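As structure tokens, the structure follows; a few thoughts come after it.
Note that one protein chain is taken out, while the other chains of the complex remain in position.
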Amino acid sequence: MALDTANTISVRTMNMIQALNSALDVSLAHDPDTLIFGEDVGYFGGVFRVTDKLQEKYGLTRCFDTPISEGGIIATAIGMGAYGLRPVVEIQFADYILPAYDQLVSEAARLRYRSNGQFWAPITVRSPYGGGIFGGQTHSQSPEAIFAHITGLKTVIPSNPYDAKGLLIAAIECDDPVIFLEPKRLYNGPFEGRPDAQVKTWAGHPMAEVPEGRYTVPLGKAATVREGNDVTVLAYGTMVHVALSAIEETGIDAELIDLRSIVPLDIDAIVASVKKTGRCLIVHEASKYAGFGGELSALVQERCFYHLKSAVRRVGGWDTPYPHAFEWDYFPGPSRIVPALRACLED
Amino acid sequence: MALDTANTISVRTMNMIQALNSALDVSLAHDPDTLIFGEDVGYFGGVFRVTDKLQEKYGLTRCFDTPISEGGIIATAIGMGAYGLRPVVEIQFADYILPAYDQLVSEAARLRYRSNGQFWAPITVRSPYGGGIFGGQTHSQSPEAIFAHITGLKTVIPSNPYDAKGLLIAAIECDDPVIFLEPKRLYNGPFEGRPDAQVKTWAGHPMAEVPEGRYTVPLGKAATVREGNDVTVLAYGTMVHVALSAIEETGIDAELIDLRSIVPLDIDAIVASVKKTGRCLIVHEASKYAGFGGELSALVQERCFYHLKSAVRRVGGWDTPYPHAFEWDYFPGPSRIVPALRACLED
Amino acid sequence: MLNIPRLQLHVPEPPARPGDPVSFDHIDIPAAGAVRRPDTAAREEDMRDLPYTLIRVLDDEGRAVGPWDPKLDPAVLLKGLRAMLMTRLFDDRMFRAHRQGKTSFYMKSTGEEAIGAAQSLVLGAGDMSFPTYRMSAWLMARDYPLLDMVNQIFSNADDPLHGKQLPILTSARDYGFYSISGNLGSRFGHAVGWAMASAYKGDDKIAIGYVGDGTTAEGGVHEAMTFASVYRAPAILCITNNQWAISSYSGFAGAEATTFAARAIAYGLPGLRVDGNDFLAVWAATQWAADRARTNHGTTVIELFTYRAEGHSTSDDPTKYRPADEASHWPLGDPIARLKQHLIAIGEWDEARHEALVAELTETIRVAVKAGEAVGTLGKSKPDVRHMFEGIFKEPDWRHIEQRNEMGI
Partner (left out) sequence: MLNIPRLQLHVPEPPARPGDPVSFDHIDIPAAGAVRRPDTAAREEDMRDLPYTLIRVLDDEGRAVGPWDPKLDPAVLLKGLRAMLMTRLFDDRMFRAHRQGKTSFYMKSTGEEAIGAAQSLVLGAGDMSFPTYRMSAWLMARDYPLLDMVNQIFSNADDPLHGKQLPILTSARDYGFYSISGNLGSRFGHAVGWAMASAYKGDDKIAIGYVGDGTTAEGGVHEAMTFASVYRAPAILCITNNQWAISSYSGFAGAEATTFAARAIAYGLPGLRVDGNDFLAVWAATQWAADRARTNHGTTVIELFTYRAEGHSTSDDPTKYRPADEASHWPLGDPIARLKQHLIAIGEWDEARHEALVAELTETIRVAVKAGEAVGTLGKSKPDVRHMFEGIFKEPDWRHIEQRNEMGI
């Protein structure tokens, strides 16, 4: 990670919302061509308050509301990007990104290629995603797989305030289109997938110590959250915390890797770890079938076949729509991860 | 497959376009609540002529043109489905299905679930897909992975005229929303992935002998195209023919399975075959990364780990947009499948 | 650069933010009774003035005036009043239930009750509405069982949707109430498709669809209006302009530039602009459009001009982005108070009866809530978890069976 030391002397405890807000603040201050728009992000500061006070600080044209039109938001951002601006847009919930899917896939992802480099779309699309907040079918989904498959899009998913800020600044400064999925269940605190446990805040968490100034966390570098020798656990977003908690429950000496971005993927880190441990468990919140875990499983198996001591396993959401009342039955919490971890070792 | 013997006495050689046309003809004749619409499908009979003469035969309201609005086409079909009709719509190219992605995912796929069975969308969405016709970026793509991941959608991909007709009738009669992807490169003849070879027609191909009347091929049953003992090859659509040709080139005793539908997936057929052969190669035309091959690889590995003698391999399109002039460099033809097959056996 | 002022990006701003004085003087409100009522078979090109005015029937004294007066039987008016009041009281009770942790989420339709109530009574049992989440009054007017509603809101074991959907995102086929989607842009499209199906079958059913002012910006809304125009669908497409979309004022949907009813003109459809807080005006305009649709004259677009008197949902605090007293200045008043005033003016109602009705409905609600609480509230009771795996497809596939087995259920 590249720290801009002059600006980062002061470090503050931030939750993920504050860290993301700080990333946006830093980016607006740093580059007059960066601007923010989306539904309710202006005066109000966003339904999750991530853009709080930015309109007040930078003025009406640098952080503003939009029509309720996700396709229009992305199309406009692409046009601005082609002009030379660096738009950062918010889609209120990742479930609502789908009306803009054509713009993201056929336009943002392909503009540089099809124009042979004459035009490109340096846009960042932030969107709260994932479940755990009783949001029901359309405020809970995890659509990362449908972006990962699209050549030309980068997809980033932070799991803590420090990474969130550094990755968001890196995404904004990146000249490629980036889908930036924010695990909404982590906004206010780490979540271990145990809904009955006491709610935690970020206070006291080492990754909540966030420099005030500009720094980046590079896209495509995974983080080893916990070193271990017996099994590699691959996760991102909320599931990093859930997996960690499950690992601790079992006492297994697992190595936990937080992918941080699924495109670009830190394939070297994954392969090195699985070659060391010989076992691998993949965890994501999205429905399992044709989810990103399939790709991870295939890559691990293709590259580490002779090192594998047991089958690569996946734990994911069930293959159902996100069911409001059955949130904790659907959610792949520790009660599903623990037996999978054990099974990896028992084989 | 269920043959309606009374109607199927006469069998005719059909190419895939004729077989699909016949399926639509049979369905319109059979059920007054079935109707067809889409861009240019009415008077003109579709840009690939799949709906040829149906307007003339059944009248203006049973097969008609639409505004150029894929989202509108699907939304309208869902509303009609909720009323009790069985709309069969055409999206002119699968690349142009993306503007309707939200309607398919958030609406068609979820209507039955979220209304607890009060409403459902018995719609069939036909769309020519895949490359091999020098169609460039937006007339060549294979988007099946982004449908396979969506709980509530079925995705069917025929590889020959007989299946095309029987599967399409089954899809139309199915009470769930079905994405029906037609490998456009197979419309007029089987294609072995050798663009320099002489163009073949369907004439003489056993699967081009198609009954005139109504019959169905059930969704979710794979077909074993070639039995073999040394390696299982999983494919669908165009790649069934390409894989077969590659297998023949190598002389390897491979078992080739045509999946026919990827949701529902014939997991039993896959597992039985891989347990027998101990090796598996997955072939699809879509870009490899986070493609449906990842899911297949993961499933095979999870369910056959102790039977695997070598790594499950994948051959797919490169992780680039579909590049017009480099079609045959991008396309996963025999020259890429043959070494992968050999590698499966060499390990 | 040319020798002219530089370009500037215009970003809309509402007339008032928290702390600012409130005024609705910029809004032009014609007198009740002033707008002409064309024949239901009139040609669109002869009605292009209507999107720019406001159809009103009730005047300031509560009298029904002008050509749009539907001259309703007082019994119908009372039915409407009852449905509106029930909605208002139920909303308040459920909002409290949310604060008490009994439900995950709730949305009120305060100030907009005339719309669902009147339209539910105008349309027939075979017709279908494609509602928003602010249309409970439709169900109230059709005597949807309150307990079913409570059970869904509490997501308890008796939730009629078996826990699959959020509270308030109801589905009630037998009451002409299509499944509400969480995604905003789809309702018009489904309504138009449904209406086209009725025409295809040669039936006589029509569809009525709804979007909010904010939602008009979605592409799907335009696509649906295009289909409605091209195929002359027997539909009514309503834009409920309550002037806010969460924190964004209607200028972000285009209201600075023109009216929402004017959208109709783009498609050659008639567009009516109606006082949405006037039960009689809503009734009359809807009936006009329904007659037109049923006689093969196609789709009418209706802008229902109203004001969202409360927050967007239980997750929202509107004083953060608009003056706290804005609602009280809204010149078109409270639809319930206005219908009540009319009923009193025509001698069919009085304060005492009104109070008695409030008491009766409050008690009905209390009983239903009690019964729902007895089944259980959020987290304390839930539908059988096996329902999670049902209704994905008509029949489950192996994944659902395996996963159910894995859960041991």
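Letters A, B and C mark the chains as written, and numbering starts fresh at 1 in each.
The criterion applied here is as follows: a residue touches a chain if its C-beta (ideal position, glycine included) is under 8 Å from a C-beta of that chain, and two chains touch if they have at least 3 such contacts.
Predicted, not measured: the structure shown is a model, and the values here were computed from it.
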{"item": "Which displayed chains the unshown chain touches", "value": "A, B, C"}
{"item": "Hidden partner chain, touching residue among B:Thr13, B:Thr138 or B:Asn229", "value": "B:Thr138"}
{"item": "Omitted-chain contact residue, chosen from C:Phe252, C:Tyr307, C:Tyr321 or C:Phe393", "value": "C:Phe252"}
{"item": "Among C:Ala137, C:Ala217 or C:Val385, the residue in touch with the chain that has been omitted", "value": "C:Ala217"}
{"item": "Absent chain, residues of chain A that touch it", "value": "33, 35, 61, 66-67, 69, 71-72, 74-85, 99, 102-103, 106-107, 111-120, 151-152, 154, 174-176, 220, 263-264, 267-268"}
{"item": "Those residues of chain C which, in the complete complex, touch the missing chain", "value": "1-2, 4-12, 44, 48, 185, 196, 198-205, 216-223, 226, 229-232, 234, 251-254, 256-258, 262-269, 294-296, 298"}
{"item": "Sites on chain B contacted by the missing partner chain, in the whole complex", "value": "39-40, 42-44, 47, 60-61, 64-69, 71-72, 95-96, 98-99, 134-139, 289, 318-321, 323-326, 329-330"}
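The rule is simple: only the chains that are shown with their structure count from here on.
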{"item": "Distance-maximising chain from chain B - centres being C-alpha averages", "value": "C"}
{"item": "Innermost chain by mean C-alpha position", "value": "A"}
{"item": "Distance between the centres, which are taken as Cα means, of chain C and chain B, whole angstrom", "value": "41"}
{"item": "Interface hub residues of chain C, defined as touching at least two other chains", "value": "162, 164-165, 169, 181-183, 185, 219-220, 387, 392"}
{"item": "Where chain B touches two or more other chains, by residue", "value": "71, 99, 102, 106, 110, 113-114, 151-152, 263"}
